[in-house]
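One chain of protein is taken out of this complex; the other chains stay put.
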Amino acid sequence: MTTHHFEPTHYFTAIGSHEPVLRIAPGDTVITTTVDARGQDVNSQAITPPGNPMTGPFYVEGAEPGDTLVVHLDKLTPSRTYGWTAKMLAPNVVDPEYVPQLPWHPEEPRGPAKWHVDAEAWTATLLEPETKLGKLTLPLNPMVGCFGVAPDKGQAISTATSAEHGGNMDYNGFVQGVTVYFPVFAPGALFHIGDGHARQGDGEIVGTGIEISFDVQFTVELRKGKRIGWPRGENEEYIFTCGNARPLDQCVQHATTEMSKWLQEEYGLDARGAHILMGQTVKYDLGNIFDPAFTMVCKMPKNVLPSPTV
Amino acid sequence: MTTHHFEPTHYFTAIGSHEPVLRIAPGDTVITTTVDARGQDVNSQAITPPGNPMTGPFYVEGAEPGDTLVVHLDKLTPSRTYGWTAKMLAPNVVDPEYVPQLPWHPEEPRGPAKWHVDAEAWTATLLEPETKLGKLTLPLNPMVGCFGVAPDKGQAISTATSAEHGGNMDYNGFVQGVTVYFPVFAPGALFHIGDGHARQGDGEIVGTGIEISFDVQFTVELRKGKRIGWPRGENEEYIFTCGNARPLDQCVQHATTEMSKWLQEEYGLDARGAHILMGQTVKYDLGNIFDPAFTMVCKMPKNVLPSPTV
Amino acid sequence: MTTHHFEPTHYFTAIGSHEPVLRIAPGDTVITTTVDARGQDVNSQAITPPGNPMTGPFYVEGAEPGDTLVVHLDKLTPSRTYGWTAKMLAPNVVDPEYVPQLPWHPEEPRGPAKWHVDAEAWTATLLEPETKLGKLTLPLNPMVGCFGVAPDKGQAISTATSAEHGGNMDYNGFVQGVTVYFPVFAPGALFHIGDGHARQGDGEIVGTGIEISFDVQFTVELRKGKRIGWPRGENEEYIFTCGNARPLDQCVQHATTEMSKWLQEEYGLDARGAHILMGQTVKYDLGNIFDPAFTMVCKMPKNVLPSPTV
Partner (left out) sequence: MTTHHFEPTHYFTAIGSHEPVLRIAPGDTVITTTVDARGQDVNSQAITPPGNPMTGPFYVEGAEPGDTLVVHLDKLTPSRTYGWTAKMLAPNVVDPEYVPQLPWHPEEPRGPAKWHVDAEAWTATLLEPETKLGKLTLPLNPMVGCFGVAPDKGQAISTATSAEHGGNMDYNGFVQGVTVYFPVFAPGALFHIGDGHARQGDGEIVGTGIEISFDVQFTVELRKGKRIGWPRGENEEYIFTCGNARPLDQCVQHATTEMSKWLQEEYGLDARGAHILMGQTVKYDLGNIFDPAFTMVCKMPKNVLPSPTV
């Protein structure tokens, strides 16, 4: 049960079987940092090329294809006061004929909207541009935009997108206190993490959350021989499954199938019981509808579930 | 401000420009009843063919194409104790290759799962079939599955599906206390209502909520000359817009476009401000992913919005 | 075997159970006319409101729900020289971020592109606007954009869209000489026809073919008790099935399922044989990707099929 303090020196914009930056054991905790989506660090300096640069990969001793990597998100804290967001709805989230009416405004100053993030006060305040919103202050909800493990077949998949291995899911439910389960495809699992958001609306419909650098602490465990199909997660209230694909319909199919299996594998339910229960109690969250692969999350409230059998 | 007590004698399974059953004025309240999705009434007797039979249509004096019909859902109460649900996830909500593993079980007794609905105790309890769920009791959340106004062009649209005129949206947010706005396409608006659910999970992924007959009370108002594109709604916490289409991506496009317009039309926001705000605060709910047209709902928390200007 | 000469006096922009304009018997032939998509007749006069106005409905004696209506497209001839098309790709057929780069050109004269259609020379020539295309002359391929039968449940469905009953499929394979099969949902089938195109590219990606009025001749037959799921068709080279839905993936699902059934029902194939054959010989055409429901067509070459058993 070692606690590692790890300071990254380089970053990756594809999640794959890169040379590990650190070897850790199940039960270990890592305290480290992440840069923002454009590669800007705690001092708002661009220290690596943009595109959701990842801290890692961390090699987890003993992890092999067919296992499940368990990641506890112990702490996720914005590490600076400067946050930024995009300023316009993504063209793909509005009706095609409405796209020309989006505020393209080429005459406006370029660059993102700027926010002051106050981790003490737990608020983000819009600084610019000036709009009819006036002074807008929102509560924080720090979340991880992109994290996951090396995919199978020696693939290296861009941190712009997501798949069975996790990746850029941009789901605002990946917050401190959550436990996440990833299917292991490569020896050592090779865990990557980055792309912190101080908060984000559902769907990441402007293409960003409030992008910021993070101080991160996580703890890993391993479930040997436990094979799952898609990232799963758990918080105090819900268990949940993630489906990453396009269109959203297919995300729902992946997440729902994974939940149906989970309830039968680990909660002692028969198919009939699981389906009747899901039908009347399931919840869905929209992770993102911006990235090349979208994300839908299927959630089951723990208070309607039998006790887990595993 | 008349209160009408209306007892239906016949029902429609397409929403269209049928002969009105009652003429009411803006400000009027209607107290009436609805049968369940299979046409079963308060006594669980099938009194009309199945397929979401509608009570109505109600002709609202003065309503003309280009207006908005306002419907307050004053009371939605299950009117009997027998509720029923389907027992299997719909094939379209799981991965195609998982479909054969659904519990088709041809040897099992046919017919729906049966629930005891106790409107006093505010609970629904699963009676049969027997499963590993054991005795499952869930809180009620009575909602309208299908309601809306006559569509344009003299169309009559099946109550199996939904579109700009509303219809079978199967959204579990359409509960007592909510106000709903429909675009008016035909003289008198011609409001239809039915398909009550004692509760329902997101997505209506087994194809039903807990289907039941309802006692219903609603009050109508009219916004003359106010043109909207899709059904809108409002509760204490949120304003929301509905997009009805396939795939879910297109639902999101419709609902998001409608919200972007609403914020600029009635909340004094410029496009830039509306987009920045939506990006970091929007929520989405999945209405249904079962009917021919799916439904996604775009919600904005009232506590981040300026005061309405209209 | 009567030949009816029918001159329409009114038109419908929804396909439904309207009062029939003529009663005909199986084996009968109808010679009639259709107006163009904007309701313009042989003299280019707008005689009825726009939106694919339909000639009909024709009541076919003896047709009942569960039968199949057979329609032979005997003659489809443009009846005037003026044709028109839209001038810009539809926003939904290009990448969302490319939409602002479409030639919206508000400064240009409004109105459609104009074509001279010469049914003798079998050509259409672009008259205006002036573009770098210069003088463009294309061969004709006259086709029916919208036709079908009354849908079930008393529905009336806009001629802007399509479904199991046919409708606005905008498929450039519906040409003279083709036989089309429609499922019958209402007594008399209630056949409607209109929306002639002098030619059209795949997908109707600008939202129109070369729109024009038609002289039409068709002959109907009835297959009693033959139940089909989607419109089917046949020409010299292929049998084909139509799937109308969104997204295109679902169109493919409908059309492919219908073809799989057809081969097993009427060509003496077992499922295994039908699937192996389809896998290596099937063709797909894109009908339209513009209307509310899209259309994909699944085709099987007759020269690889066994003789029909029916």
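So that you can tell them apart, the chains are marked A, B and C in the order they are listed, and the count of residues begins at 1 in each.
Definition applied: a contact is a pair of C-beta atoms (placed from the backbone, for glycine too) under 8 Å apart; a residue touches a chain by one contact, two chains touch by 3 or more.
Predicted, not measured: the structure shown is a model, and the values here were computed from it.
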Option touching the unshown chain, where B:Pro49, B:Pro65, B:Pro96 or B:Gly111 are the choices: B:Pro96
Hidden-chain contact residue, picked from the options A:Ala14, A:Leu136, A:Met169 or A:Val216: A:Ala14
Residue touching the undisplayed chain, where the options are C:His10, C:Arg23 or C:His105: C:His105
Residue ranges of chain C at the interface with the undisplayed chain: 85-89, 92-96, 98, 101-103, 105, 108, 113, 124, 126, 129, 131-134, 136, 138, 199-206, 208-210, 246-249, 252-254, 256-257, 260, 268-273, 275-286, 289, 294, 296, 304, 306
On chain B, residues whose C-beta touches the chain left out of the figure: 90-92, 96-97, 99-100, 104, 247
Residue ranges of chain A at the interface with the undisplayed chain: 12-14, 16, 51, 152-158, 245-247, 250
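To be clear about the criterion, only the chains that are shown with their structure count from here on.
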Chain closest to the assembly centre - both centres taken as Cα means: B
Computed distance of Cα centres, chain C from chain A, in Å: 46
Where chain A and chain B are represented by their mean Cα positions, the distance between them in whole Å: 32
Per-residue multi-chain contacts in chain B, two or more chains: 246-247
